[in-house]
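Only one protein chain is missing from this complex, and each of the others stays in its spot.
Chain nomenclature is as follows: A and B, assigned in order of appearance, with residue numbering initiated at 1 for each chain independently.
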Amino acid sequence: MNLKNIAQALDIKCEYDLEITSLNTLLDSNKNELTFLENKKYINDLEKTKAGAVLVKKEFLNKVPQDTIALVCEEPYVALAKASKYFAPNVVETIGKDAIVGENTKVLDNVYIGKNTQIGNDCTIMPGVFIGDNVKIGNNTILYPNVCIYRDCEVGNDCIIHAGTIVGSDGFGFAISGADYIKIYQNGNVIIKNNVDIGSNCAIDRAAFKSTIIEDNVRLDNLVHIAHNCKLGKGTILTGQVGLSGSTILHEYVVMGGQSATAGHLEIAPFTTIAARGGVTKSITTPKKFWAGFPLMEHKTWLRLQGKISKLLKK
Amino acid sequence: MNLKNIAQALDIKCEYDLEITSLNTLLDSNKNELTFLENKKYINDLEKTKAGAVLVKKEFLNKVPQDTIALVCEEPYVALAKASKYFAPNVVETIGKDAIVGENTKVLDNVYIGKNTQIGNDCTIMPGVFIGDNVKIGNNTILYPNVCIYRDCEVGNDCIIHAGTIVGSDGFGFAISGADYIKIYQNGNVIIKNNVDIGSNCAIDRAAFKSTIIEDNVRLDNLVHIAHNCKLGKGTILTGQVGLSGSTILHEYVVMGGQSATAGHLEIAPFTTIAARGGVTKSITTPKKFWAGFPLMEHKTWLRLQGKISKLLKK
Partner (left out) sequence: MNLKNIAQALDIKCEYDLEITSLNTLLDSNKNELTFLENKKYINDLEKTKAGAVLVKKEFLNKVPQDTIALVCEEPYVALAKASKYFAPNVVETIGKDAIVGENTKVLDNVYIGKNTQIGNDCTIMPGVFIGDNVKIGNNTILYPNVCIYRDCEVGNDCIIHAGTIVGSDGFGFAISGADYIKIYQNGNVIIKNNVDIGSNCAIDRAAFKSTIIEDNVRLDNLVHIAHNCKLGKGTILTGQVGLSGSTILHEYVVMGGQSATAGHLEIAPFTTIAARGGVTKSITTPKKFWAGFPLMEHKTWLRLQGKISKLLKK
């Protein structure tokens, strides 16, 4: 979509003639992408952006790089939300190529497969499965009944996804403008790599931009919630009812106990273990430690705290 | 059903000839409805009831209004549960009008639509969706794959409901009679108003009587549990894995963080924010405050508590 037209739709003055292919973050954008700055704390990212254009408040104009077009507005995040609609693909494609299904792959009854989709060899696609448009599924993967893989998502080789699990539903994203919530269309996808096992009735959201990523050998138990733009490193293990907020990064071999959770926009170092019910609100930078509690503390500290509480109760 | 017949089925003496159309609460019942009093704390409601008849213990007979017929029994709640069965509609209707589907609405493969159901214009009904009997769906609404809308429920205009979400399953209601659990048939429904977005694999229960209500502009994330007879005010936001117990009333613009929850039969004032994992056990009457913890306290108090705990650990 042309930048002029986007600007017009947002009621922003702009005469530049630039083809915009998608929206993206400050640091990840290229010269055909539109980005935004809402939160002052990312001001350094603005100076480094390679985006073709940026939605920005007047006060930060002087930080916009020379090669980036500034679209000045009062609520950049709201403007971005409004713009996101123009980059949303169709909910369902009606034209396109019929799906390619590999050799020896069994597709059972009542399965829906969208346009431009590829499924590899030796897969089993159980009844009631939904596979949207432009999906890629590798070899030797099992999708149990009623699994949904939304459009544009990818699942690798040798994966098992249990019944009722949803891959690629919209991330929970909206901009607040007075009493209104403006949907941020979630135009990214989910990429699940190889040899990943996922339990039943999980919910894994697609990214707002780019991808929610689940690396090789990840294991998810039942009823796990993965918000948009999370990245789960190789071999991470999430047990029952774990919840990850948006943009959580788990490095390799992180283990999280039942009902534990993270706040968003944080990283957890490799080989970290979070005990059941642990609530992670800040990044964990030292690897291989064992944490518990909410607020989170080292597990040994948590044990000491329980000792203190016992004493308190005896007084 | 005639009151005489209901009484007979419950082994209660009653000679009155009154057509009863449904069951309801003490305060909401009209002269063709049957109600009950189990818990003494609602005795004032008994005095005000306009119900045609009431299931009541002998000791409260003197509080029954003159125009209300008393059905005297030892376990009114158990009697109500037993009576509820007679007001339950069919699980599936086999006769009735075929559904009316509006202009420009796409209904994809493997969708079931019940009798006497209406779907508006410009909707997208994705594969595997179930829409029961006597359902109303507005215009421009998207139901993603495998969404279930149980019979008698309503969804408004401009809604988005993500895959696997269930609207209208039975509330968790039963009366305990010795070692037996007597199902309270959930003869109410769910009403979802306009411009509501709901994530994937949520569970929203129908009311025991009347309606579970979700007002305009509500936003629900994934794996959210809404029990029977809850009311979610305009613009409320519930993030991932939140759980609401029965008859919770959230006033407008309440925000609840991930995995937070409420006990039942309470109200939360407008513009209240509950932090992640907050557990609400009493009504919150002052608006615009920020709460945290379980038991719940003001967020600033919770922060102080964490400071105290840190000190305790240093001793």
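In this section, a contact is a pair of C-beta atoms (placed from the backbone, for glycine too) under 8 Å apart; a residue touches a chain by one contact, two chains touch by 3 or more.
The structure displayed is predicted, hence computed values, not measured ones.
Of the residues B:L223, B:I237, B:M256 or B:A292, I need the one that contacts the missing chain.
Only one listed residue reaches the unshown chain, and that is B:L223.
Which positions on chain B touch the chain that was left off?
For chain B, the residues touching the absent chain are 91-92, 110, 112, 128, 130, 146, 148, 150, 164, 166, 169-170, 172, 174, 179-181, 183, 201-203, 205, 223, 225, 227, 241, 243, 245, 259, 261, 263, 279, 294-295, 301, 304-305, 308.
Please identify, in ascending order, the residues of chain A that touch the omitted chain?
Interface with the chain not displayed, on the chain A side: 106, 108-110, 124, 126-128, 142, 144-146, 160, 162-164, 197, 199-201, 217, 219, 221-223, 235, 239-241, 253, 258-259, 276-277, 306, 309, 312-313, 315.
Operating definition for what follows: only the chains that are shown with their structure count from here on.
Go ahead and note the Å separation of the Cα centroids belonging to chain A and chain B.
Centre-to-centre distance between chain A and chain B: 31 Å.
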